[in-house]
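Note that one protein chain of the assembly has been removed; the remaining protein chains are unaltered in position.
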């Protein structure tokens, strides 16, 4: 809740204050700052060193920190995660990149059976300060296997934290927090937001983070647009269409609050439920296929916790239960403003 | 709904009619019958041939059908699934065994990126009649990695069907259907039920199946106990405690209907919603950790579809969001009768 | 279906047999030649037999000149296809194209070494191989145009989908070969991947399964020296990728991947051995990815022009052209006719990819399963309704969508 003002300010104030910064730049800066602050932080993966990553998110890190702290590995994702686990056991804080969402699947056993379980299995004797960065979801016209929304696989796996920023400021903040965390974090980066820009000051974010001036974003959803009539709960790539839908709804006289989940695990029941109890109506928006998804979870817990405040069932706007479609079909798949507005319309306003 | 009578009969009539048969025997017989009926059916995996599987589910198949149709592979799950995919492309109907739930994870990329997508990707030109058998869930005092409930990973992946029987008759029927299906089926076998027995006639089931006499179980939930006051929705290993809870509730004067989902994908909204609309109260019971799970999905869709019939929020009784615990802790983890009864009690009966 | 052949696990026998056949040690059978097989020199002259890099147990018949001429025609078409597709990307007609420019000899040889009934399992970069095998070039481009995940029927030409998840397709090839073997068919499978892909676990599992079940699979690695930006030295510390065969009890071969003569000789022999029951083989072709990984990549960030130029001098087309001209096979007329054939394919591509493809949103739900589930039917109806409603309020030409 603390970031309402900030986020609104950042999003709106493009005409004054700091220069616009891309989401990608915020991520790169977060890694560089973390590497400067702690020389145990190492970055590796496929094409992250010389090339700076296929999305250039690790650009410049090898140059500044050398080939020992930012390096390319052989092409093997299970190898990357398994080796990172060992390095985390032995005093380092690896930040690893999976090149695309679906290309993290070869590492699924290492992630689900070891990364998620090592701390618990050893009664806390082994901690794994390890960040697995996963560029995810669609909206970029990518071919098959390059646009999966895989967050549910991780969110369903006990022992993993799952973060997913939707704003430039959160990209910086959440990645710093993920790297600083002693728990393994799967860090889901909405690819389509990499080139989005906001006027935020990375210097300010850095000094705030270093000073511990801002409360942790982990476990705190952000009310990114206040409203009174209904709540949209969204995360990652679904936040921009959610905000746009709220804006459009406002023109029709409906005041819609938008909550950005930010960290799926741990989940912020407090902020989400406070909003829904206030508005009495809720729509959950997520890009992933809906069946047995994070959106299902949010829907289920909101109705469990806010049942008597609800004027209508909690509704979902998600991807269809189909493999992510080819580029030319993408626009029919992605939850867009109209679909969200239609769903808002159906929340039994006549009652 | 068609199986209400049958299931009730089968479960009750242990004193008359056919000899008790184990769940394991029903599965073995289903495979043998399928192999007899279609010589394209091949069975392979780790230790399935000479040994007959660590649970003996494939016992005798190599002996009857030879080493070409039932054989052991090198120890590599991705290899097993990937090779099975190629064999399915080339005219066979592989039935493969993953030795334990968590040991299917090395195959996750093959399953999620290929098995689930090949039919769609090729506009239906390639069909994959492939069954991936996964012994799953706990209740057997197994050590780590041997008791995961992994159904949500598959159910969330579009393109996979997910079956999970809870009765001996369904073990036979659903496995025959899975093998006969032209779509890939992840066949989840509750380990703790392998040694459960029911008085059913495998001969009758066989001739019914071969004659197409019974309607398909795929996509049809079964009302395994009728009731009027509340509905318990469960599947796989959660069905027996659900039935026991319903029985206990009956002693307290509450008539609880129990719906066995049977096939998670495709899901039977019709039967589930008809029950909940009738009773007005619902509890979803599943052994898997609850977060972003199949139970979340069922909860979400029931409240979406039955909101105005609900006298109380749909509640969940699931595993905790922790790695599956060590044997001596298991009883605290598994959703048991008391926990289900407690939850039933909380469904705002006073309203 | 009748399953007829012998049981898996015959590893030792087959190695022993190979050794007997060639009169060499097991290690000599498995180990690739120390250099690589090369038949045509870089300036296009045929090397004397004792300078081709072969050694006992590794001998290769040279294909007749007519075959070489036909292969050259394919090279010319392949090069034209690569360059046409790259142009189509620049014109916005294709979203992306991973070009095999420079690797055309590998592409052509992988198709020509197979006969009808054999299977090929290609990657995203093997479009030219797939076309050479007979698939309509426009259909091959569907994935890169973005109107579906793939545009051809794998069964029609016995060509697997062009796989993106690296190395996964090798296992599919192993499965296809296994099914064929169980039925007693003499299908050979050519399973293709890149140098980077050899690092994935599935590479290991595929080679091992093929070796243990003694399947007729030729694993063909196009070592183009890079996996996107990562050079071979970061993929392996082995003397060559072909050395990996040893760990599976398999024979490994190295071949000059810009020498179509050597490629045909080596792959033909491998396919023949595999068909005769030798078990699987691994062939590594040394070649070079002359262009960036895809149009989205900037190769200047990780390699220098001198390296690229050194490889340009080894161009597979030039070499073959010089040889065939010197041999009197390639006259000006023939060359002109090849150019025309190439231009025809290019034109077919341009035309086929010129308009916007007709697409039907309901296809989204049609092929997920053999029959849509109730949930998919609901979702299909939801989308149809949404489109219908938006058509009511939108320009008329959108109305055709439903």
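General observations
Letters A, B and C name the chains as they come in the text, with residue numbers starting at 1 for each one.
Here is the rule we use: contacts are C-beta pairs under 8 Å (C-beta built on N, C-alpha and C of every residue); 3 or more make two chains touch, one makes a residue touch a chain.
Values in this document were obtained by computation on a predicted structure and should not be read as measured data.
Listed residues C:234, C:293 or C:319: the one in touch with the omitted chain is C:234.
Only one residue from A:265, A:310, A:326 or A:341 touches the chain missing from this view: A:265.
Panel shows chain C; residues 8-12, 14-15, 26-27, 30-31, 199-205, 208, 211-212, 214, 233-239, 243-250, 279 of it touch the chain omitted from the view.
Touch with the hidden chain on the side of chain B covers residues 46-47, 50-52, 54, 72-79, 102-103, 105-106, 141, 143-146, 291, 320-323, 325-329, 332-333, 338-339, 342.
Touching residues on chain A toward the chain that is not drawn are 39-40, 42, 66-69, 71, 73-74, 76, 78-79, 81-92, 106, 109-110, 113-114, 117-127, 158-159, 161, 181-183, 219, 265-270.
In the analysis below, only the chains that are shown with their structure count from here on.
Look at the CA centroids: the one farthest from the centroid of chain C belongs to B.
Inter-chain centre distance (chain A to chain C, centres taken as mean C-alpha positions): 37 Å.
Each of residues 148-149, 165, 201-202, 363, 368, 375 in chain C touches at least two other chains. Multi-chain contact residues of chain B (touching two or more other chains) are listed as 78, 106, 109, 113, 117, 120-121, 158-159, 265, 267.
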